[in-house]
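Here the complex is missing a single protein chain, while all its other protein chains stay put.
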């Protein structure tokens, strides 16, 4: 005999753009460019077991809801939008006990002085995950991804163990590059979201830039600690840092020295360092990361 | 004050191809084309806190290990390879208490009768995740992804609730297409892996094909149940089924009827149905899904 | 002073799926899954110079036209569809003197015996480019891409020149893998399109499989020649063959031999071999490849 386990459903990747006319700095337009995904859980056994859809608010409706709330709420911060959207479901659909909202925000930078032109900044994507659960309460996880950073010096890797398959030599001065994916959990579902985002992003970059690195793990821990120090509303930071290897090319066969000038940027495989830094007094995460 | 939380590190996406000369059916070569990712956990505070790498077996070594074991073990099944590779770390590195091995296998189909030529079958990718933990024991999760299937009829979606944002109309005969991602947990770290894979894959396809569908959730539950029925060694199935919407195009403005002939295949947004089907006597999952 | 040069405009990537009910082999449904792009040229100076759109049939209309003709023409072959669609523009819009239609067809394989279920075959994508020009006439180029093939033996590469940067050693038995992109020009805008496609595809595969290879260029020439021999209606074949390098891993540091068993499948860089094979009596290509 079998049973239904954990499940959820929703509309993924609703691409909504909100233009706040003259709502931005200096009277420019304010662009909110989002990719919104909603997932609902609750009393959904019927549709799985018999195809009874009485509790299944259509994913098409969920798409419509994103657009309607974008109008009603205006160009608010994505964390705030996620909370409102989640509450709409847990408060409005009896069968739904949990809503999970994930938002990616694509930043745009102003072009010229007219206030109406923008270029997509490809430097990073801002991320938000909100969960609103009737039993577990609300949680907000902010973050960013696709932030590609590089130190041309100041990174070592040595003192590691050797086994029968180890051929790597000690590195006293290597390139260190990574694509930062960071997520930070807020203590409460209320904050100055954009100020927190900006401070967290700066802390990540400063720590990456200023930490003399003996390992990417050490850099990771420094980056997570810096976010916690910079933003007291944040109690936990999770980081995934692929080591974007830049190998110094051996030019000796061509009679050339390579004094850390010419590198091969490898695609695969890559080191992948994942870790968590927590405040000592961080409240229990509950379902925030689910 | 801050502390280090959960962490792991390893080499991701090691692309190894093993050719078993004359080791395949009918004396043909046997191609094992894998993307292997390893992640190790354990006593790794030192490298995070002070950059002391005494416990950090290099990710470069992990890459080498994949290649060396591919030679030593030959073209064995990916689940078996994952178990051996994981045990190599938990048994050989005192500081390492857990190893997680993820493998993607890309299938190749023979070309001609020579036994040496193959075409990459793009129909699906076989997936494996093995965890070997000194406290929690071993787990094996098999699966597949990127299997894109389509029913041209036999799918409905109606009887759903309506709220203020609902505009969807009842569907009595819709196209149903999805890209199957399925993962199945084995009861024990020992099985006839390929037979199980083949039976699970067939069960997924048969259930998708033969289930009259009132919702994609119902199809999901049918697919998961079918795997459990077909392969007793499997105790849990997790499925993620994006609804690859095919909308019938409104041709009325052009004076044309569209009797379910012409569809627009949409990219985004898409419905996303995720669910789990468990055997009633499934043992606790422990860390199998971490 | 500046002037307007060559230009064209249209709708790209119209994703249309046509289901021919019971129109396939054995009474199964026939799935035509296409990505259609149209590009129109002609008397378009006005819109460029002054924004006068009197000659600019909207790209939105072009999208609608794809759907309407999919209905009117039914599930015909993509080459035939491209010809009809192109003629619709050159015959119907006075300002338009040339239409270029590009179609990708994604193949689906039947699942089960019901006639209504299919799995997307990822083995290759069929391609078509049709040009209909009031001065230059009509041309049809068929083809395929994303066909990934592999020979585990029977390939060499030696006897090459050495310069100051050459470190490669002779290869007497290497893996040879490539992702085939092939385009073939028809002598006339009339053929048994699917028979030609099937024969051309088989010829490519057979030549790849059966040619003892001293270079990928030699294989390319063999593949192109085989298509010309197999399909007399085709007068020219263009091939782009990336050399998907599989490097034998050096296991000597680990005390292991590697007798062509374990390979590293590299991503980048890759060799790229591009070439054309023509029938001696091939008519002039005109604008077929533009």
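Letters A, B and C mark the chains as written, and numbering starts fresh at 1 in each.
Everything that follows uses one rule, which is that a contact is a pair of C-beta atoms (placed from the backbone, for glycine too) under 8 Å apart; a residue touches a chain by one contact, two chains touch by 3 or more.
Since the model is a prediction, treat every value here as computed from it, not as a measurement.
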Residue touching the undisplayed chain, where the options are C:180, C:220 or C:288:
C:220
Extract the touching residues of chain B with respect to the undisplayed chain.
164-165, 167, 253-254, 267-268
Which chain C residues would touch the chain omitted from the figure, given the whole complex?
1-15, 37, 39, 44, 47-61, 63-65, 68, 92-93, 156-163, 165-168, 213-218, 220-221, 224-225, 228-229, 236, 238, 242-243, 268-280
Provide the residue numbers of chain A that touch the chain removed from this figure.
15-21, 29, 31, 33, 64, 67-68, 70-72, 74, 108-109, 111-112, 114, 116-123, 146-154, 175, 205-206, 208-210, 246, 249, 251, 253-254, 256-258, 260-267
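FYI, only the chains that are shown with their structure count from here on.
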For the copies chain A and chain B, the interface residues, called same if over half of the numbers are used by both and different if under half, are same
Working from the CA atoms, figure out how many degrees chain B turns to land on chain C, in steps of 5.
180
Between chain A and chain C, what is the separation of their C-alpha centroids in Å?
38
Need the CA-centroid distance for the pair chain B / chain C, whole Å please.
30
For the pair chain A and chain B, the C-alpha centroid-to-centroid distance in angstrom is 23
Chain C: positions in contact with at least two other chains:
253-254, 267
